[in-house]
Structure formats: structure tokens, C-alpha cells
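Every protein chain of the complex appears in place save one, which is left out.
Moving on to chain A:
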Amino acid sequence: MVDLRKEQQVINMVEWIERPFILGAEDVFYLVMMAFFVALPCSQLGAFLVLRRMSLVGDAISHSVLPGIVVAFLFTEDLSSPWLLVGASGAGLLVTFMIEMIHSKTRVKQDAAIGIAFTSLFAIGVILVSVYASKVHIDADCVVYGKLVSILDHDSVTMLGYDVPKPLVTSAIVAILTMLTVIVCYRILLLSSFDPGMAASIGYRPRIVHYALMAVLSMVVVTSFQAVGAILVIALLIIPAASAYLCSHRLKVMLLLSGVHALISSVMGLYLYVWMDCSFAAAMVVAGSILFLFAWFFGPADGIIIKAFHRRSISLGND
């Protein structure tokens, strides 16, 4: 009797686990991989944004790549053209430069400068989209929320006998390049984020590091654009890093945990998407936020519970 109930439970669980696969095993795999390859590079760069207290600059870049994409598209008329990456990076660097100029040449502080620079560029992008609406097949919804599932409708490339959607290949390449950059430049990023003064004094050129980071960030943001949109990409930049920050006091571990967060929220996002039949990107971000709450409560470095425990042991020690 008991065994039977247990068996039924196991069957239920297996059914639940299998549920997304009604989409087809290959498609499910592509979706999760796409989500992961978008979230992974975001999580790594996001870690440095959070540590450099530049989360808002990530926000700025994610919005201001829009005019870059539109302009590049008007020239190439191809949404999967690599020139879109160039256009987006250009726009990303432009907004970084604008922020720097406004706040170094006037008395306007950095937060206000960010508010001025990216909204202006985003507005220009919105105007461009509406003026060239007939030519540009970027719809406003997609810009704001993204449409991860749409990768399945795309042209595909045949790899090892599988028809892999083109955007997935692009995202995978960008993810791998970003990971390599972070690994190779790890020490440069570490020192120039922790102590820009010393970094400059040993010849690391923190300003160049800053602009290079922004250029890579723009590229990553633009490849995630189609999948998650301009607003939700900010979540992919900040939430994994912030969650990992609460779980570890070591940068390497923090980067690793950010990547793990990206993976878990991709898988959790898939289930939420299938269950609620909603936007995949939004589901992924909600999953990520739930993980953040977990980190907040149970984080071994700064979690509420560990803090309460420490406080208690300190007061006990005093007795």
C-alpha cells in the first residue's frame, strides 16, 4: 500500500520533470541552452558591475544599444548581421562616454548624468523604430520584454547533425568569448575594480579597462536583446551577481556562483514558462529573484540566518 503511494509519487515527479518536453526534447534543450548562454556572460560581467557600483551603468547600456541596433540594421537590413554587434557596442561606448563627459565637465553628478544620457539615446532609438517601422522588424514589445522562444522560428545551422538555431550559435560564441576574456583579464579586472589608484600606479590604465568592459558589456547586452529585452537584461546582469555576493567573500567563488545562478534560473525559468505559459524571459528573471531571496536568507556569507546565528553566539560569548 505504502509502496504503491510512493510509486505514484515517483511517477508524478517524473511526469512533472518531463512536462516541458512536450515541446520536443531538442527544442527544450535549445531553449535552456539559449537562456543559459544569455544569462552566463551577463552574470560574469554583472559581478564586476555590482562590485564597481556601476549597476546603473548596465541599465544605461541596455537601453542605449537600441539606436545602435536600429542604425546598424538600416544599413545592413539583416537582424542577424554581426554589424548589429558593432552598432550596439558603438552606442554602448557612446553612452559611457556621454556619462563621463557630463559628470566630469559639469557639476552634474554621475547618477543624474546616467539619467540624462541613456534616456536620450533610448528616445532616439524609439523615434528611429517608429519612423522606420515599415523597414525595421523590431517591435516595441520585443524591445522591452524580449522573446526568447522566437529563436525556434529562426534559420538554423546544421551542426553535428542537429539543426541549431542561429541565435543560439551567436549567443554561445559570445558567451565563450566573454568567459575567456574574464579568465584572461581576471587580475586586471580584480585590481582595477578593487583599487583603481593602485591599478593606475602599476600601469593598468583603469580608464581603458573601464571602456573595454563597457564595450564587451554592450556586445553581451545586444546578443541578449532579442531573447530578454532591454529591461530584463538588467536583471540578468545584477541578480546573479548580487545573489552570489551574499554567498561568498571570494571573487572567484562569487563568479562561479553567479554562473551557477544563471544555470539554475535558466532551468527553473523553463519550468515556470511551461507551467504558466508566460514570457520565458520574465519566468527566468522571477526564478532568479527567488534564488536571490534564498541567498538573502540562507547565504553562508551574509545571509539573515547566519547573521542571526553569529549575533547569538556573540551574545552567548559575552555572558
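Just so we're on the same page, a residue touches a chain if its C-beta (ideal position, glycine included) is under 8 Å from a C-beta of that chain, and two chains touch if they have at least 3 such contacts; residues count from 1.
The rule is short, and it goes like this: contacts and distances are computed from a predicted model.
Looking at the choices "Fumarate reductase/succinate dehydrogenase flavoprotein subunit", "Manganese ABC transporter ATP-binding protein", "Putrescine transport system permease protein" or "Monovalent cation/H+ antiporter subunit D", the name in the UniProt record of the chain not drawn here is "Manganese ABC transporter ATP-binding protein".
Checked against the full complex, the candidates A:Phe21, A:Phe75, A:Tyr162 or A:Phe194 give a single residue touching the omitted chain, namely A:Phe194.
The residue from A:Ser43, A:Ser248 or A:Ser279 that touches the chain not shown here is A:Ser248. The chain that is not drawn here is touched, among residues A:Val131, A:Val184 or A:Met276, by A:Val184. One chain is missing from the display, and on chain A it is touched by residues 51, 53, 184-185, 187-188, 190-191, 193-198, 200-204, 245, 248-251, 253-254, 301.
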